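Would you mind keeping the following structure in view while I ask a few things?
Coming up: chain A.
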Amino acid sequence: ACNGDNSADGGKDTGKDKGKDDGKTEQGGEDTTAKLDFPLDVSNDAEPMEDGEMTIAMVAGEPFEGTLNRNFYSGTYDAEILSYFDEALLDTDGDYLITNDGAATYELSEDNKTLTLKIKDGVKWHDGEPVKTSDLLYSYELLGHPDYAGNRYDFMIENVVGMPEYHEGKTKEISGIEIIDDQEMKFTYTEATPSILSGFWSYATPRHHVGDVMTGEVTIKDLESSDKIRVNPIGFGPYKIDKIVPGESVLYSRNDDYWRGKPALKSIVQKVVSPATIVESVKKGDIDLASIPADQYETVKDVDNIELLAQVDYAYTYIGFKQGKWDATKKENVTDPDAKMASKELRQAMWYAMDNATIGEKLYHGLRFPATSLIIPVFESFHDESVEGRMFDPEKAKQLLDDAGFEDKDGDGFREDQNGEELVINFASMSGGETAEPIAKAYMQNWADVGLKVELVDGRLHDFNAFYDMVENDDPKIDIYQGAWGTGSDPDPSGLYGRTASFNYTRYTSEKNDELLKAGTSEKAFDTEYRKDIYNQWQELMFEDVPVAPTVYRYALTSANKRVVNYSIDPGSDLRLFQMGVAE
Partner candidate 1 sequence: MAETVLEIENLRTSFNIKGNYYAAVDGVSLTVHKNEVVAIVGESGCGKSALALSIMGLHNAKTTKLEGQANLKGQNLLSLPVEKLNKIRGKDLGMIFQDPMTALNPLATIGRQIEEPMDYHMKLSGSAKRKRVLELLEQVGIKNGPRVYKQYPHELSGGMRQRVVIAIALACNPVMLIADEPTTALDVTIQAQIMDLMKDLQRITDSGIILITHDLGVVAEMADRVAVMYAGQFVEIADVNTLFAKPLHPYTRSLLSSIPSNMTDKEELHVIEGIVPSIQNLDREGCRFAPRIPWISEEAHEDNPTLHEVEPGHFVRCTCYKDFHFPEERVEDENYVTT
Partner candidate 2 sequence: MSLLNVKDLEVHFPIRGGFFRRVVDQVRAVDGVSFELEPGETYGLVGESGCGKTTTGRAIIGLNKATGGEVLFNGQNLANMNSHDRKKHIRDIQMIFQDPYSSLNGRKNVLNIIAEPLRNFERLSPKEELTRVQNMIERVGLSPESIYKYPHQFSGGQRQRIGIARALMLNPKLIIADEPVSALDVSVQAQVLNFMQEIQKDFGLTYLFISHDLGVIKHICDRIGIMYKGRFVEEGTAKDVYTNPQHLYTKRLIASIPEMDPEKRFEKKEIREEINNAYRNEYDSYFDKDGRMFDLKPLTPTHSVAVQQGGM
Partner candidate 3 sequence: MVKFVIRRMLVMIPQLFLLSLIIFVLAKQMPGDAVTGAFMGNPNVTAEQVEKIREQYGLNDPWYVQYGAWVGKAVKGDLGQSYTHKQPVTSLLAGRVVNTVTLSLFVLIVSYAVAIPLGIIAGRWTDSWADKLIVTYNYFSFATPLFVFALLMLFVFGFILGWFPTGGSVDIRIESGTFAQFMSKLHHLVLPGLSGALLATFGTIQYLRNDIIDTKLKDFVKTARSKGVPEGKVYTRHILRNSLLPIAAFLGYEITGLIGGSIFLETIFSYPGLGQLFIQSITGRDFTVVTAIVMISGTAVIVGTMLSDVILSAIDPRIRIE
């Protein structure tokens, strides 16, 4: 699945999202086409000291929510906390595909429809109980439960045989999940799709600890707010939660029974640090690990007690061109051929007109760089290098517009549309972060330079909800908007660009698109070459049709104190969290 990242652009902003679900400190892609060269591993190769202690920052302008359960949490910061004390049963590799290196192993049947999972010996919850298959089943029972109101009942869950019936409350059991014994279980899927390898949900829930919804011991609602997941949650990760100061900090201690071995650190403190003060805190040496907002790169760059690690983030920013409406009854997107933004040339020209290189260079000191395609370079196998995007070229933009009949007929400096009528494009952009405003402004200037009159909707930036409220509901005030998607582990773009995807906010549809998206997740697509070819075609199509114009890719910056050892942000790295430590 794709993960969305809604925050238009870094900075301090909502913590609502989203997106970085999978804990970016753990995983990452191969080295990509970055322009700046950052290390992925800390350089200190000393031995970690005995009983070291570490302080890790959650860089946030607001408190974390503290819903510390994989099935229910929604905030990024909760995800960060979860990653220290809980982990997935199946480990993943640099391509985000599940491996057999984790606490469990898996096997996929010939027809790719059945997955058998085996939990290794000695995997124990923090309270000493072994992790059982019933615990993983419990996660599915919760996610599919009719009362479940979180955002993880998705296609990959529904794809389990018997899940829709269970979800509607018709059955009490999920027929597609079979428990063989405490350590072995089987999942059967309705549809075979390569997404299984990247989207398989392998987070177990300690049934005995949190209480069983199935027996009526607790209800889902009680569970969500229960102390068992807020005050003393357990997992089977390398560290145990000792104490939580709600919204503020978490104290972990070593899980001596961790299945991989004894973790290096005796304890970890993880606390919320405001983006305003993170750099100072890092400088002062109070914080060992922290993600740094891109706009503060300049100030940390020369701090000498730290080391900066960075990888390209799983996200891209884009300009979306509204071309239709969501039809709620048919549950599909309907493209309107008469939409203001219906002209392909206009969209192409607008992409050419944007000077993203300067923005990345000057505003983000190179931490952002122009995007080329809708499948980000992180997905090395699927990102099409040959698609070069439409780099800043105002002349070309003008040419395109001229040719398509967008000409300035009344001499006011702005082009009219093909019919000679005034053309004002209404642009919606999200507030948040210091850079949101100058960027929006810069794009509008860029477009004005090629003769397009673009105005901000309501004359201002909108906050997250107001923005998405308008975008989701196809508010006629909006012609174009600036959004961002965070991509997760699955390169499949159909959730964002498919005909039936409600998140396809531009409402762009085409038959070719339908075809390609379908092929990309078909059973045939288990063949990487085939899939790559399909996605190359799709990227080509997107480049041509420009339903959205991707603007920039971004680096995610992590600062590590120089005393930190055995730490890597490379998802393909062999280092595991329990090895992370500090040197004398």
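These made the cut because all candidates are chains of the complex that A comes from, given by their letters.
Just so we're on the same page, contacts are C-beta pairs under 8 Å (C-beta built on N, C-alpha and C of every residue); 3 or more make two chains touch, one makes a residue touch a chain; residues count from 1.
Given the structure is predicted, the values throughout are model-derived calculations rather than measurements.
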Result, touching chain for chain A in the complex among 1, 2 or 3: 3
Of all residues in chain A, those that touch candidate 3 in their complex: 1-6, 14-19, 21, 60-63, 65-67, 72, 74-75, 147, 149-156, 199, 221, 224-225, 230, 243, 245-251, 267, 269, 271-274, 276-277, 280-281, 283-284, 286, 326, 328, 331, 462-466, 468-470, 472, 485, 495-496, 500-503
